[in-house]
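A single protein chain has been omitted; all remaining protein chains appear in their positions.
Chain IDs A, B, C and D follow the sequence of writing; residue 1 opens each chain.
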Amino acid sequence: MTRIVVPIGPQHPALKEPVNFRVVTDGERIVDLELNLSYSHRGIEKAAEQRDFIRVLPLIERVCGICSHSHATVFSKGIEEIMGVEIPPRAQYIRTIIAELERMHSHMLWLGVAAHEVGFNTLFMWTWRDREAVLDTLEELSGNRVHYNMNEIGGVRLDLSPSQVEAALARMPVLEERIRAYVGMVEDEETMLTRFRGVGSLSREEALSFGAVGPTARASGVDYDVRKDDPYLVYDEIPWNVVTDTNGDVYGRTKVRIGEIAESLGIVRHCLENLPGGPIRAEAPKAAPPGEILSRYEAPRGEVAHFIRTNGTARVERVDIRTPTLANWTSVAHCLIGRPLADVPVIVAAIDPCLSCTSRITLVKSGGDLGKDAPPPNGPRGWSR
Amino acid sequence: MTDPFLLIAYILLFPGFLFLFAYSMTFEFLDRRIVARMQNRVGPPFFQPFADLVKTLGKEVIDPRGVDRPIFDAAPVVALAAVMTSFLYVPIIGPSPLAFQGDLVLVLYLLTLPTLALMLLGWLSRNIYAAVGGIRAVTMLFIYEVPFFLALMMPTLMAGTWSISDIMAWQEEHLCLAILQPIAFIVALIGLQAKLERTPFDIPEAETEIVAGPWTELTGRRLALMHLANETSAVVGSALIAAVFLGGLAFPWTVESAILSATVGFLLFLAKTVAILLVLSIIRAATARVRLDQLNTIGWKYLTMAALAQVGIVLVMMASGVGI
Amino acid sequence: MIEPLTLDGVANAVAGVAGAVDKASTNRIRVRTTREGLRDVIRRVQWLLPCDRLVSISTVDTTESIELHYHLIGQHRTVVTVTVELPRDAPEIETVSDLLPSAALYERQIHDLFGVVFRGHPGLTRLILNDDWPRDEHPLRKDWKPVAGTFYGGAGRRGPG
Amino acid sequence: MTVSNRTFSGRLMTWARGKSPWVTIFNSGGCNACDIEIIACLMPRFDVERFGILSRGSPRHADILIVTGAVTRQQAPRLRRVWEQMPEPKYVIAVGACAAGGGVFQGLYHMVGSVDQVIPVDVFVAGCPPRPDEIINAVVTCLGLMAEDAVHGGRAWRTKATSEAVAEAIA
Partner (left out) sequence: MSVLSEMLRNLFSKPVTTRYPAERVPIPDGFRGRVGCADDRCIGCSKCSLVCPASAITMVDSPRMVEFKGRTLERKKRPSIALYQCIRCGLCERHCPADAIHLRNGQSINGSTLDEVVTCTL
């Protein structure tokens, strides 16, 4: 059959966000592809240099609508470290609670979207229905369903009242039961398994050399989680585990994400039950001393890295945002080559692309020749603990 | 029913086109409502399919650049006409007055036409999604048509007739064919699901892959007619399976009055088609879309094999005289 | 678990090819080098320490030079940052995309936003900005300001196709 | 396609349009929070299929274009094209503060600005992002506009002259 070019995007039902793939197919099989992810490039990094620390946080939060708390936290964490401000334990716990609730809602959202990509709308509806419980909790705690705006330099904006904590805890048992139901559904829904198993396989070596992060890397057996590697907030004080899997395909990523929902739930419950007293914010100076930091954070999709340089004023000299989705695109391009056209949505969805994050930055890469010449480093490559 | 006026009334009003139209609307409503309820939501109101149809009819018709307009206009009409014609041969209130030996073949043939029209539309649309969708539709046709036809031919083997009405009549004296040929019944149901391009077989119009497949460039009345053709296909398909496998209007005891008998038969027809719809809706809600290559495996390895096994079983049953 | 890297360990590994090695913050060690030495340093960091994955390439325009920071990490979970300074008027450097496949993406982005040229990159083309964005303007440079009256693309033009 | 409101078929058409608004969602470069909230409307908690709203992939099938986010330079021509692909009668709902005026992104170097600089917008929704119930309110407002348009025999009665003029000037 002759080769045809199928443009996917920028406006396409599989993609809720603008992105463009030019998929060259031979019949149904993909032989080459080009990605263009720049459709929502807005210029946030430039704007961040021009706004003070108070006004920049809502902007940083709006890098992405799903991992908004991640970006705000990683930024304020970095600034606080440069300033040498230690935020009070209560603020750290509140940040952790919001962060893990955000991870839960994001993973549930992902599970639904992945099911939708393979046409399984019922699971899509159910996960989003249950996600509303998480969103309600977030709304009660922070005042907004999506952009929580809980962070400010030196602590958090809002305190949690005992009644709010109780209401949030009351929702937990229902969610626990739902997570158990999802585990069952993913295990025994045959048509979905045929679409997930063996699709988008990424070996451990590939995951490492393509720089995959987050659940994508962890599903390939790479134990890479910033929360354990470079503990921030209270992750070194509370009990939790890194979820990994060895399947390396979409099925493995699904299992990792469902496992992480359960872990996050445990963390949220632990934090709510052991919420320390005290103030919620420390006095932070207006301006930050000159300095630089690479602030890392484990967002739902993987590692977010903000490289922040300050210059003694109330503005940053430079903030360089590396989003998890950007790190994962190379592996996606690699996974897609040779797959049927029908697998494009599910493989792309499997990394949980957050294109608004990514499209500050963009790449176009035909995936065939990626990484052929990369020499394997001779050290241990186990990435296990 | 030799009176020409009665015949015209049969064709146009009841249980002909008008009834088919109304019933297909109800059918789509039921389908959407059942699926919505299984997804734990309310679902559309009763008039929804009708409102959709009227609204789509009133939308602007846009011709894609370089499209062959007459054929583009004609294809949906042909699809709809084929399905409506096929409905006349399916018994609804007693045997169809137009029945003849071999009408089963005609109905099966006419039910294939919408798919071909869809492929034509896909090719004509000058749109890459539509073209890919068109190819997928035809590829799928080759896969599911063999087991579907085999499954529907099995009753003819046992009943010894090629007329739907006669097969139905045969079941009045014998057991219902769904019990005698369970494998063929299941294969036919799955085949119907594939024919109607519903999940897990909505490969040609896979929304997340190729937007809406052959439907992508359809607007206004073309879209409305194709939708209507699809909805009526659902009614005709379930009515066909109800007649051939579930004994159609046959009921075990005899009713004296002709009108009462027709009414009971009609109600039975409604009940059986809705039951089939329920099964189809459950399949739609409980499955994910399969890939074309996976459908190939399913179609040839399992469905066709099952249908062939059923042929063997039927031949053995006929030779030994079981159930006949 | 493998122990975190020490300052001495890193200094030994890159001895002879790199400049100053210092601790930038907890869990992060910075190696300064020149643009000629970059590939050697990256290779050594990658092979000897070993840091087998690239976290990111960060860029700063300090108004005197353009700094590139290659953040690498390995199983020891220590970030080793290789810092290079490039002159602003002729920012050119060898690519590392053959050593680290994921670097290809970051290099394209830096090329677009800062105008840094990566020699030997397999396809250093316009990616991030609009197609009709002026070729010689790089918005993330400190001195960049939109030129009054210049049209930077967008609603006014029709897209391709 | 305007229909008279006096004939039976005209009234039927007006009724049908109000009962069956199919939408297509377009992200013109926002942070996708609004998109998530719009999709949340389709979900069991709010289930806008009660009003006959279906989300369609192809703009050719849609009646209402829901635009989210401030328009980036890359997305502006595509937004315009998607809008042109929709068959008449078509309506546009611009969701969120960014779509209404650039929001937190206004004035950034890769932005065009609000949606109504590119295509004529019928209903704006405030909020960042609006809650699903607020989005449903906007759809209800849009359906009200549809009904009023049917009475007036078109959308000319509304003062959309300014944004139409801008849209035509840049087209």
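The criterion applied here is as follows: a contact is a pair of C-beta atoms (placed from the backbone, for glycine too) under 8 Å apart; a residue touches a chain by one contact, two chains touch by 3 or more.
Model, not experiment: these values are computed from the prediction.
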Missing chain: touched chains present in the view: A, B, D
Given A:4, A:24, A:158 or A:337, the one touching the chain that is not displayed: A:158
Contacts of chain D with the absent chain, listed as residue ranges: 44-47, 50, 97, 100-104, 106, 114, 116, 121-128, 130-134, 136-138, 140-141, 145, 158, 160
Touch residues of chain B, complete complex, unshown partner: 34, 36-43, 282, 285-286
Residues in chain A touching the chain absent from view: 51, 54-56, 58-59, 62, 122-123, 126, 129, 136, 139-144, 147, 149, 152, 157-158, 181, 184-185, 188-189
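Going forward, only the chains that are shown with their structure count from here on.
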Most widely separated chain from chain A, with each centre as the mean of CA atoms: B
Innermost chain, where centres are averages of C-alpha coordinates: A
Approximate Å spacing (C-alpha centroids) for the pair chain B, chain D: 36
CA centroid of chain A to CA centroid of chain B, Å: 45
Geometric centre distance via CA averages, chain D-chain C, whole Å: 42
Sites on chain C at which at least two other chains make contact: 129, 139
Multi-partner residues of chain B (at least 2 other chains): 39-41, 207-208, 211
Complex contact set, residues of chain B against chain D: 32, 36, 39-45, 47-48, 50-56, 58-62, 207-208, 211-212, 215-220, 223
Residue ranges of chain D touching chain C (in the complex, touch as defined): 71-74, 76-78, 80-81, 109-110, 112, 117-118, 170
Of chain A, residues touching chain C in the complex: 36, 38, 41, 43, 45-46, 81, 208-211, 229-230, 292-294, 296, 303, 305, 307, 309, 317-318, 320, 322, 326-327, 329-330, 361-366, 369-371, 373-375, 377-383, 385
